[in-house]
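Note that one protein chain of the assembly has been removed; the remaining protein chains are unaltered in position.
As written, the chain order gives the labels A and B, with residue 1 at the start of each chain.
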Amino acid sequence: MPIASRDFRELRLEGVGRDFGQHHALRDVNLTVRRGEFVALLGPSGCGKSTALNCISGLLQPTDGTIWLDGKRLDEVGPEDRGFGMVFQNYALFPHMTVRRNVGFGLVTQRRPKAEIERRVDEALALVRLETQSDKLPGQLSGGQQQRVAIARAIVVEPPLVLMDEPLSNLDAKLRLEMRAEIRRIHTMLGCSTIYVTHDQEEALSLADRIMVMIDGLPRQIGTPEELYARPASADVAEFMGYRNLVPSSAVMAGTRVGVTVSGARILGTPMATVAARAMVAIRPDDLRPTADGPITALVEIAEYHGRDFYAVARGTEGEELYFRSDRRIATGETVRLTAAPDRVLVYPA
Amino acid sequence: MSATHLSLRRRLRERGLDGVTLLVLPGVVFVLALFIYPFVYGLVLSFQPKEGGWLANYQKFFSDPFLYDTIWLTLQIAVPATLLNTVLSVPVALRVRLMKRQKLLTTILVIPITLGTVLVAEGLLTYLGPRGWLNRVLLEFGIADSPVRLIHNYWGVMLSMVISGFPFTFLLTLSYVTGIDPALEQAGAMLGARSRQRFFRILLPLLAPGLAITLALAFVQAFTVFPSAVLLGAPAGPTRVISIVAYQAAFEQYDYPLASAIAMLMAGVQVLIIVALLGARTLVFRGPVSTGKG
Partner (left out) sequence: MHRSMGERLWSFTVWAVVVFFVINLLAMIGSVVVDSFGTRWFNTWLPTAFTPQWYILAWNEFQLPDILLVTAEVVGAVVLISGLIGVPTAYAMARRNFPGKQFVMLLFLLPLLVPPITYGIPMATVLYQAHLAGKIWGVILANLVPTVPFVILIMIPFVEQIDPRVESAARVFGAGLGRLFIQVLVPLLTPGILAALLLVLVRTIAMFELTFLTSGPTSQTLVVALYYAVFAAGVRPQQSIDAMAVVYMITTLIWLLIALQFVNPTQIVTRAKQ
């Protein structure tokens, strides 16, 4: 019998780390996932997010720290006994079994009665809208369909926790958006707790209740999507979350604000931590706007038409690269004047 | 150059026939001349016995126990050796694929294949002999009271077939095993399947087609055993394999028609078994061993 029951309350990771020889792939992960939550592990390639997921699933053993499931230690338990559902990046469907047998596999290993297996498989297939494909082999299905079979296979065992390892990264852009909506719909209907690994911040922001950003094996920030979008905890996280303008600058405190210099212009920003004389300024391209009298002067080098607006790269007076968006037409070679609101200018210690 | 001449060349080129294609001719001619032609020639010759009607060679074979017994004797050696080598290769390949430094092991295992059956036969004659190291170990540790007879009999030949045959089946099976996506086993584990269940429900069905090929190739090698049976076995008796009588017919009795007939029979038995194995293979599974774009 799987160790986890359907009414689990929380999964807790305490100081979890994993080394591969000399390489610290994962360090110091502290995370609590509560029942029904959708938590995303977000970060660039090699940041350790898949390693963390594999430690949770039991496919890897952590070299440091412990994992608790409702007060019971999980790290000694093998993946076969944890009872979690898992969706793999390349789906990992059994190529020699039909869709029906793939989805029913977890129930067969649990030795459920045949009638029950049939019923539950039908329900799962209906949930992912694949009832008509139940006798096909995986090789006969498209990528999106295989993806849905993988999801059905993971949820049919009614696991307390579903683990997803970059499930959408092998799909093309259009399919990715469709499947994202599917995953959200299924999560809302079933309410099972989910841990979702991705490198795509848009995916994480749209799907998750909470996000843990990881860089180089270390967790950098855990928060809601809004917190991560508007108030990243460090310059690294800010960079990953899309704050493309990263400018080193001197800093002078001014009450609750801090004065910084961008492209030779003095502007006010919001300090994200205690800031000394040197600082790093982070501004989203959407928050840097051209106006008639903006303090920041820059020369446009590249201007891209994106339909709804323009996306441009400009060179500041100190040689900085500044990325900004504009509703009005921007031309290469133009000199623009940019401005940004003080609470959208984030200042970090250097 | 007339218009029709030009379009003929172009038409040929469209169908893939031009000067470059002609480069296959030497190879094709070579194989036809030295492989296909001798086979056909041998087949025809087998129906032209030195005396008697056109089936006389085959009748002779099946009426003389000295001759037809060889099929049974050869199968007695080939079938167990093939089964043992193939079955043994599976667990070993499954373990070795998890190893980090496989190269050393695979290099050592390639040595018996490279050395060939003659050297293995000579090696075993020394090693398994009554005064060789193996018997010495057996006596020393009290496992046997007197030297065990392992040469010039069935067992010597069997052992040489394992030494030569196991590396072959192992390397083949290893290549099949490494072609299976490891995520499939991981998925099985996440769905609650333990090692035994993962093996029988996931790995074995996916390995089955490859194993059928391995069995076929290993059997074909084992069935045509020759130098070990002569040097290490008892060619007059228990290890009188069919290749020996074919050789004797050709080079000792100079009865080429009979020799050809025996060679055709050898080929026939091999074809039967291969067809049976490959037929069984398509019943099990028809498809690739990994899905998705993984």
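FYI, a contact is a pair of C-beta atoms (placed from the backbone, for glycine too) under 8 Å apart; a residue touches a chain by one contact, two chains touch by 3 or more.
A quick note: this is a predicted structure, and the numbers were derived from the prediction, not measured.
If you put the hidden chain back, the residue from B:S7, B:T21, B:Q253 or B:T282 that touches it is B:T21. When you scan B:L83, B:L171 or B:L277 for touch with the missing chain, the hit is B:L171.
When you scan B:L67, B:V230 or B:I273 for touch with the missing chain, the hit is B:V230. The chain that is not drawn here is touched, among residues A:G17, A:G43 or A:G58, by A:G58.
Across the interface with the omitted chain, subunit B contributes residues 15-24, 26-28, 30-32, 34-39, 41-42, 45, 88, 91-92, 95-96, 103, 105-127, 131-134, 136, 163, 166-168, 171-172, 174-175, 189, 194-195, 213, 217, 220-221, 223-224, 226-227, 230-231, 243, 246-247, 250-251, 256, 259-260, 262-263, 266-267, 270.
Quick note on the criterion: only the chains that are shown with their structure count from here on.
Look at where the CA atoms of subunit A average out and do the same for subunit B: the two points lie 53 Å apart.
If you check the complex, the residues on subunit B that touch subunit A are 181, 183-184, 186-194, 197, 201-202, 205-206, 285, 287-294. Subunit A contributes residues 2, 57-59, 78-86, 88-96, 105-106, 109-110, 137-139, 143, 146, 153-154, 157, 163, 170 to its touches with subunit B in the complex.
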